Structures are given as structure tokens and as C-alpha cells.
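Take this structure first; my questions come after.
A selection of the complex's chains, in situ.
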Amino acid sequence: MKQFLVNRDGQVSLAATIVSWGLVALLVCAVFSFAFSELRYGWNWNAIWQYRQKFVQGWLMTVAISAAALLVSLLLGLLTALARRSALLPLRYLSMLYVESVRGTPLLVQILILFYVVANAFGVDNRYLVGVLTLSLFAGAYLSEMIRSGIESIRDSQLESARAIGLTRAQTYRYVIFPQVVRQLVPPLTGQFASIIKDSSLLSIIAVSEFTLNAQEVNAFTYSTLESYLPLAAGYLLLTLPISLASRALERRFHYAT
Amino acid sequence: MRLEFRAIGKAFGELQALRDVTLNVAEFQSLAIIGPSGGGKTTLLRIIAGLETPETGQLSIDGQRLDFSEASLLLHRRSIGTVFQAYNLFPHLTARQNVMLPLVKVHDVAVGEARAIVDSLFERFQLSAHADRHPAELSGGQQQRVAIVRAIAIKPRFLIFDEPTSALDPEMTAEVLDFIAELRADGRNLIIVTHNMGFAREVSDHCLFIADGRVLEEGRSSELFSRPQNPLLVNFLAKVLRY
Amino acid sequence: SAKPLIVGMELAYPPFEMTDTSGKPAGVSVDLATDLAKSLGRPVVIENTSFDGLIPALKTGKVDLVISSMTATPERAKSIDFSDPYLSTGLCLLLKKDSPAKSIADLDRAGVKVAVKKGTTGHLYATNKLKKATVLVLDKESAAVLEVSQGKADAFIYDQMSTYQNWQRNSATTRALLEPFQKEYWAVGIRQGNDELKRQVNAFLKDYRQKGGFEQLGDRYLKEMKDEFKRLGYSFFL
């Protein structure tokens, strides 16, 4: 029993790790294999295999779009969080309005309005560009609130200390605030990134041929829903797991006693 | 240096931390501020350091009036080395990085040169073995010494010390005393808040006694400590003799 | 009383599957399901399920039948069974107003954008037959229509009835080529192996057609279109 407990220093033996993971895997497998064995369902995997090419293409598109949206939304989230804390009132209110209206309305509606109304009016016709921007705009609102709450968790005395040694505002963010909040921001940001990747599926509404759309097409062609969607889940996991692993590494890297 | 306070007032909500402080401290090199806890010493120090804006009044340093705009405060702060009562080191940086940050990023000292400065000061304050640890891994006295090194490493126009020896043993206190003597010989100025009356007397040539937000007495240290006038100060100094 | 007949459908395809303004299921398929259940002597329950949920619901027995404007294809028949067809229709084109195209062949050119709705037979057709044109796969029919009416796409491949309606609603910006270039059939979806029910459904459909049930449904829900199609010389379908 004792070896399954982590001591206060957080050290864990390899054997305990393996056995514990084994236990967990056993439990999960038991539930799901029971569930699937109870299922009387005529599996039709052949149909899916024929369409493997579509899965690959869709997956690659999703990778490309999410990567772009990830970067742009992070930038946007950062700027919005800063604007929200800026001393200039209209800038503050603009960022508040942006965050509330984006978080308050469905992505579906935003995509429709931005593509068919706004982009249309401004003569922008590239659906990939508009798609990435809309997705970034959407995720940026969520990211900005996470980043803001991280920034605001820095103690006042730290900020005073930064002012005392003569750091400018920008330097304070760069050398004092961000290094301290990184570790704390990593877990929720990772979650938001996973969301971006999955939310990119809504771009199918403006005919961006991404992963989910392709899986749904295969489903529609073959009427094999579970068979189409299990590879879909696997494909998304393939994308989000590396991000999660990287985030765990980052968390450890930025850990220090306080 | 010279300090000139004109009707300086500062309130926190209902609490009047400084009440209409008006004073001319002419020509001192090292000023000690003493007084009962909660009297307003730290608040006054923070105003001098450009970290707090008084609600009323004006402050001149060496005849130059401080205008409390963000831009000029930045320059003002850069010319000062401050040691806080609670040290306020950056928890995410090691001891060395804490000292290097202002040197390299604010005062544009080359990294190599900055390292040399830090190494020699750490040597002097017996911190060399602890240079690569984070503040939470240092003892109280070690943290305080890092804070002192951070303030003096930039060779500022003048230094502001808020209880710089509260966590230091007698040996280290003596070391700080020596260092301050060097600073004075160097022509550098010093404003210091301390509860250690022996230390205050030793280190300063001028002294203020602040209680309840008012300056109740000021004068040359030699005078003030041996012949206090204000009854509160007399009483205050008497307590020291008990231990 | 007898076990209810649970029929799954996505109530988003008027006039076949829809709800009335108060939210009650209505439409051709709903009436069809009701009549079918009546003939089987069972009460009917309509399960409003979005498309992605229909097949698993059918396969896991949460619904007995799916009547949801499903086009029977050989490929789909590998996964579920279909009844005999109850409706025939065909793929045709909704074009933007100034498009010079006269047939589907004119559209298969580089630079031409053809919109389809995800998972429809039109989508399947475009994937297999249109080699040079760019195919825009859209999630929603309304979005596809919007693409054509805003000129972002040249044409939209869809079934005759919907194309007719879409054209009527956007006659200022679109025109329709209603002549079908591919025939197809709608059928009721049944779980594989549920042969008893399949037999019952087929028998019902045959009987229903003979008794003029489909004629009545057409008159009830599609009168205007039926007349219009007659005028244009296309065969009607129910």
C-alpha cells in the first residue's frame, strides 16, 4: 500500500508507477470492454478502410488550421489581456465587449456572420483565412481571460519591487510577470488549445474540408457512424496528446519552491 | 544631500499614515528614521523612493522638486537602490539572477561585468555558496543580504534601506555597518529605517523621529540620541535600556 | 397495449420532416410513420435525432425505423437494410444567376466552384464524377444556397424538390436546372437482420401506394410544387 503513496517530495518509484498505471488501465478496459461486448452492433469496418485517404487529408487540414489558429489566438489573447489592464478606458471596454460577446455567442453563429456578412462586405473571399481568423477570435477571448487571471495573481509587492528596481512596464511583464505565471497558465492553456483543435471542426460550415467533416462524410456515405467516429477520436488524440506532454514538461521546468 | 518636505500627507482609506509632514533636512550624508511601529516610516520612505504618490504636498531632493509623473518617477527610481522591509525578492529568479536583472536590463551593464560585480559582492556577504538558489530556499538572513546586494550593486545615487539588518546576526550586522562606512567614505548617501538604536546611532549623522504620521523630532544624531527633547522620544529610547 | 413503433428522423427537412410552429412533429414522413404504425396496430413515437445519431440509434435498437429522407445506396446497404423505395427524385442544379452553364457537363471545368451538402448523394456524385471543378462541401443546405446567391459558388447540386424551393426563395440571384442528371430513391432504414419488420414495411408501402396514400400526402404537403412540376413536364415522385 505504502508504495502507492507519493511522499511530500513527490518522488515515486518506477515499479509503483507501472503497477498503478496497470491498475488504472485494467479498470478502464473492464468498463469499456463490458460496454462494447453488451453492444449488439453490426460493425462495418471495411467501408471505412476504403475511405482512409479522406481521413488523412482531413486530418492534415485540421493540423494546419489549428496550428495557425493556435498562434494567432495566443497573440490575440495576450493583447486583449493587456488591453483589459491598460490604463486607457476605451481600450479596456473594447476588450471587455469583445470577450463577452464572443464568449456569449455560439461559434457557429460567429462563423456565419463573419464569413457571410463581414468578410463578404470587405470583399475577403478566402475561406481558410476567414476560418482561421474566426477561430482565433473565438479562442482568443477565452485565452485572454485565463491570461488576465494569471497576471492578476501576481502579488502587488512583486510589482512594486519591479518598479523599485526601475523596470519599465514592458520589462515588468517580460521579466517578472510572465515567468511567474507560465507554470500556472500551462494547464488551462493546454485545455484551450485542445478546444481550438476540436472547434476547428465547425469551420466545415463554410466548406473548410477538415477532419470532422471528412469523418461525417464517410459516415454519410456508408452509414457507419461509430466506425467513422472512433478513428476521428483517435486522430484528435494524436494531435492533443503531444501538446499535453509538452505542457507537463513545461510545468515541471518552470516549477520552483515558493 | 538635502531633503525638503512641504506639507506631505498620505492616507490609506480613513487611516492618515502621514500628516502634513513639513521639514527641511539640510546637508546630511546618512539619515536614520526611527519611531514606533506603524508610525509612518515605511510610508515616508516609499514616497522618497518614488513608489508612492502623496495626496498632498511636495518633495524636493537636493533642491530638485520631484514631479510625480510616471515617466520621471521611472528615472528617479533608477537612481535609487531600495531594500524593502520584506526583502521582496523575485521568487522565480535565483539569488544571482535577482541581482543581475536590474544590472543588466535596467543599467545596461554587460553580462560578464555584471557577473563579476555580483560575485565579489556575494563573496563579501557570504552568499557565494547560495548564488544559484531561489529565495524560498534561502534562510531569512540570506534573503535579506541578497536584497541588500541587489540595491547596492547598481551603485545608485543614494540608498534607501528599510530595516536592513532585521534578520541579520551581529556578525553580519557589523559587516553591513562596515559597508555603509565605505559608502559614506565614497560620498554616497543613505536613508535608513531601523529599530536597532545602536545601529542607528552608529550609522547616521542625522536622525528623524516619526510617530503617528508626524515628525516629532529631528537633528544631528549625536545630539538627538544623547539629549532627546520630545518626551515621547525620551520614553522610546529609555525602553532600549531594558535589555 | 402493443409495443410502440419508434421512428427516428431529423426534423429539419420540410415538408418531409419538420415541426409545426408549436414544436409538434409534422410532415410527409411523420404522416407516413403514423399510418405505418396504425397498420401494424402499434402506437407511434417520433424520435427527433440529429443525423449523426440516427444510425447508432437504429443499430443499437433505440429506434425501430429511420424515415428521414434517406437515399438508398448500395454502399449504405452494407451497414443497414433499406425497405423498397417510397420516393424517387433526382439530382439537379441551382446556379448563380449569371452562370452560362446548361448542364452538369458545363460545370466540370477548372475554376468552377460546385457546392454540395455534406454526405448527400450530390456530394457523392461530385466526389466521383467532377474531376476538374472545385467541390465545396458545406454542412448546411442554407449555407450552400447562400454561397450560390452570393456568387461564391457557381452551382449547388441537390435534389429536385429542394432545388426548386431554393430557387423560388432566391429567384433574384439564382436560377435552377431542374432536369435530373441522376435518379435516386428514398427508402425506410431498418436494422440489419430485422427481416420481419422489413417485410411488414414493404407490404405496407405497397398497399399504401395502391390505396393512393402517397397521392394524398403529396396533395397535402406539396400541392404547389406538384402542379409546378407537372407544368414543367417533370415526373412527380411520391
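The first chain written gets the first letter, and so on, giving A, B and C; residue counts start at 1 in each chain.
By our rule, contacts are C-beta pairs under 8 Å (C-beta built on N, C-alpha and C of every residue); 3 or more make two chains touch, one makes a residue touch a chain.
All of these numbers come straight from a predicted model, not from anything done at the bench.
When all copies in the structure file are included, the protein chains give the formula A x2, B x2, C x1.
FYI, only the chains that are shown with their structure count from here on.
When chain pairs are compared by contacting C-beta pairs, A-C ranks highest. A centroid comparison over C-alpha atoms places C as the chain most distant from chain B. Rounded to a whole number, the gap between the C-alpha centres of chain A and chain C is 37 angstrom. Computed centre separation for the pair chain A/chain B is 48 angstrom, with centres defined by C-alpha atoms. With centres taken as mean Cα positions, chain C sits 83 Å from chain B. The residues of chain A never reach two or more other chains; the list is empty. Contact with two or more other chains is made by no residue of chain C. Of all residues in chain C, those touching chain A in their complex are 51-53, 55-56, 59-61, 73, 75-76, 78-80, 115, 118-120, 123-124, 136-140, 143, 146-147, 150, 152, 189, 192-193. Across the complex, chain A meets chain C through its residues 39-42, 44, 46-47, 112, 116, 120, 125, 204-207, 209, 213, 216-217, 219-226, 229.
Residues 157-158, 160-161, 163-168, 171, 175-176, 179-180, 254, 256-258 of chain A touch chain B in their complex.
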